[in-house]
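Structure provided below as C-alpha cells; questions to follow.
Removed from the display is one protein chain of the complex; every other protein chain stays in position.
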C-alpha cells in the first residue's frame, strides 16, 4: 500500500509544481577524490560510502526533491571493458547506491530515482535482446530496492531510448527518459523534434535532456521539444538537467562540451555562478519545464540556487536556507557587505548584473572546439 | 615523551622537504551548505560534524601534511558581535574542531594545526592585555587538545601579529605566523619587507602569508619576504597559502579580492584549474617556500595538484592517486581521451598550454575593484 | 566605339577572374574630417575635392578595379530632409563625384561605377513613379558623365530594388544591385533566398550584398544567395562588400552593426586586420564571389590586402606593392623584424595565427546589441 503511494509520488509532485532534481555526482566526487575521470565508475558506493552519502545529503540540504542513485555507467558490459579495472558487478554497485540514496533521501522526505546508463552492447551493434538484458539487470535491482522511479540518462540515440524504455515500462514505476541533445539532434542525425515525439511515444511519464550542453543551449533544445509535442495528448512532463559549465561555442556540435579543448581537466573558468543557476531555474520554469536539475558540474550550491529561485512557486524552503539565503538575502542586509561603495550587494539586482571577470586577460573567452568525434562510449 | 616528538614533527617535516598544507574550509563548507557567507563561523563542527570531517578527509586523501582546525573567527569577542547569531563559545567550537581535525589527520599520519584568527578587540583599540587574553583562551584549548602546532592567520597588522606571537610562544609548540599581505604592505602601510623582519623577530618557526591575494601576487610578495630576511640567522621557514581565485587586478589594493565586484557570490569564473595549482606548487617550491597550501577557494583537487606536483620531491604519493593521477597520468594514457584530434591530452604539456575559455564573451576578463575599504573585521 | 568597349569592360573583367572593388568613402572621409557622421552627405566633392581625389587614388594604388563615385545618399529628396543642411543638388554633387572618380580611375586604368542609394520617397510610401524619378535623376547624371556601370547599394527592401533596377536597366550599361542583408532577410522579412532570386530576375548583371554585416556573416549570406540562384540560367555575377568591423553578435539582427552600442563613434577595436582582409578575400574567392570589395570601415590597406591575396588569380600586381608587399613579403624577409625571438614575422603563417589582443582587459569582446530599430532612412 505504502509502496503504491510512493511509486506515484514523483508524478504527484510534478502535477503540483516544479520539481528540483539533484546535481553532479561523478564530477563532484572526482574533485573530492572518489571517482576517476574518464573511468566514471562509482566504486565509491562500496569503497567510500561516507563520501557518497555526504554528497547526497548536500543535495538534500540544497532543496532537491530527488536523489539519483550513484550508479552511472555501471552496466556489467561496461564494467568489464578494458581500462575500467573494476572488480564489482552492476548488482553490487547498484544495490549499494540505492541504499545510500535512500538513506539521504529519507532525511528530508526526498525521492530516490534509479538511473540507467547507455550500454556498450548497443554501441557495438549487439542484438536487441542482449541490449535489453543489460537494462533489465539494472531494473531488477531498482525494483528490489524499491526506488521511487527510474530514469535513463545520457542516451544519444533515440533507437536505444526506445529499447530501454520498453524494459523500463515493465516495472510498475514512473518512467523518465532523458537524452543528450544539442541543436543538431541525436547521434544519427535524428532531429530534436523527432526525438521528442519518439521519446513521448515510448509512454514515458517524463521526457527531456541532460548533460553535454550548457543551460542556455539546453533551454533552446527544450523549447523545440516542447513545441514538437504540443499537440500530443497525453503529454509527458518535461525535464532538463544541463552541465554546469558555460559553453556557447559548442551548441551546434553534437558532442557538446566533450569537444572543448579544456575537457575534462580545465573547465573551472566556465563554472556557473549562483546567479547563472538562479537564471536557469527561472527560465526553465517559465518555459514550462517541470523537472529542473543539473548534470556534470552542478554542485550543491547550484542546486540550492535553483531551489531558492523557485521556493515560492514550490512552497518549499530549502533546508540550507538556515545557512545561505537567496542572493545573500537577509544575511547580507544585516552585514557589512551591504555598505560597500557602489552598493547593492544585498540585492538580487546587483548579482544579476555584476560583470564577471575571469582574472585571465591573456586567455580568450571562447575556445575552438576540436573537430573529431570523441568515442565516449568507450572506457 | 611521545608528545615531545609530535610537537617537533612539523619542523622535522619542513627540514626534510616541502610540506603541503590543506585548503579552504570555510568557502568550501559554504558551497556545501554548512557555513554562512559573511558570518564565517564554523558552527558546523557542532551541528554538522560529519560534513566537516568529510572535508578534512578529502584534504588528507589529497596529500596534505597538515589539517587545520575548523576554528576560524571563533574568538569569544567576535562570536558575540551583532549579526553573528552564535550561541556557542570559542571553547566549544575549538574543542569540537580539534577532535574532528585529529580524527581525519590520524587516518593518514597527518598533523593538526590549531588556527588563531585576528580579534575585534584589537581592531577596536582595546588594551593589549584584553587582546592577548583572546588569544590565550584559544591557545589553552589547543594545548588541552594537544595540537601539533599553532598558526595565526589572516592578520593584516604586524602589531597584532606581535601581540599574538608573544602568547603563542608561551606554548611549548612550534609556532607559525601568517599575515595577509599584498604589494602595498599591511593595514597601516608597513612595507612587506618590514613585516617580514618583524614576523621573523617574533621567534616564529614559520612565517608567511595567506588569503586575500592570488597565487601570482602572493609569490611576488613571498619573493620580497624571502629577500628581506635573507641575512637573518636563524631564519624561519616560509609559508604561502593564497586564495584559489585569479585576481591580478587587485595586487596593489590592500584589501585584495575583497574589493572585487564579484566578491563573495560570483567568483566562480576565477577558480584555479588543476594546472594553475600545479604551477603554483612548482613555483612556490622553486622560490624556496617550505609550507605550501591554500586558503579560500582551494578545494581538495587543488591541494591534490600541489601534492602531485611535488610528489617526487616529497617522496610521498598522495592517497588520492588511486583515483586521480597528475594531469590525468596513466589513466589518460590508456583512455580514449588520448586519441582526441589535435592530441596530447594525456600529457602535462597539453594542460599547461591549453587556452582556457570562460564561456562568457559578453564579460570582460578583469573587473574594476571598488575603491572603498571593506571593514572585514566586522560581522 | 570606345564607349561601347568601356561599357562592357566590367563584365569582361568579371568573366576573366575576380574583380576587386574599392572600400569605404564616407567612413574614411569622416575620420579625415570631410564628412559628417549621421549626415553622410559627400559635400566634400565640391568643398574639399582634393581630399576626395586623394582617397580615390589610394584605392587605385591599393589595387582596386573599380572606383565608385562619392555620391552616397545624394538624392534630392534626402538632401532636402531636415538636418541635412545641404545647399547642393543631387546633380551638382554627382557631377563633381563623377569627375573625381574618373580622374583617379584613369591613373591606373580603373573603372568608374555610379552609385545609387535608397530614397526616402520609397520609405515614406510615395507613389512608385515618384520613387522611380529619384533614381532616374541620378542615372541621367551618370549617363552624361559616362560612368562604366551603375550599382544600387544599401537597399534593405527587395521591392525597392525592383523599382530601382527597372530604371537602371534603361541605361545601356551593366547593372549591379546590392542589398544589405543579414541572416534574417530584408526589411519586410523576405528571406535571403527569395531576395536573391528576385534580384537576379531584375536582369541585373551583378547581384550581391554590402554594408551592415561583417565579412563572416556576409559570406554566410552569400553562400545562401549562391545556392538560391544555382539553377537560374543565365546567372548573374556575385558581389560582396561587407563592413570592415567584426561584429559576430549581430548576425541575426536585421540592422546589423547599427545596433551595436559602439555605433558610430567607438567601433575602432573591431577594425579588421590585414590578415582578416586577406582571409575575407580568399574565402570570398573560394565561395565563387566575383566582385570582392568593402564598405564602411574598409580602408585602403584593407582593399590592398584583398588585391594582394588574389594577385596571382588576377594576374595583377597592385601598384602599392612598391611600398607594401603581402604580409610584409620580401621587405620583412630582409628586415630586422625577421629575427625577432619566436620568429616567423616574415611569413604569412605567423600573421594568420597571431593572437590579437585588444589591450582592453576591462572590456568584454562582445556587446549586447540594442533591441529597437534604428530608423536609418532619416537624417
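Per-chain numbering from 1; labels A, B and C assigned in written order.
Throughout what follows, contacts are C-beta pairs under 8 Å (C-beta built on N, C-alpha and C of every residue); 3 or more make two chains touch, one makes a residue touch a chain.
Fair warning: this is a prediction, and the values are worked out from it, not measured in the lab.
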**Item:** Option touching the unshown chain, where C:30, C:77 or C:309 are the choices
**Value:** C:30
**Prompt:** At which residues does subunit A meet the chain that is not included here?
**Reply:** 360-368
**Complete:** Residue list for subunit C contacting the dropped chain reads 30-39, 50-51, 54, 57-58, 61-62, 83, 214, 245-249, 260-262, 264-266, 268-275, 299-301, 304, 319-320, 323-324, 327-328, 331-332, 334-337, 339-342, 345, 351, 354-361, 363-367, 370-372, 374-376, 378-379
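Here, only the chains that are shown with their structure count from here on.
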**Message:** Can you work out the whole-Å distance between the CA centroids of subunit A and subunit C?
**Reply:** 50
**Prompt:** With chain centres defined as C-alpha means, what is the inter-centre distance between subunit B and subunit C in Å?
**Reply:** 60
**Message:** Touching at least two other chains at once: which residues of subunit C meet that condition?
**Reply:** 361, 364-365
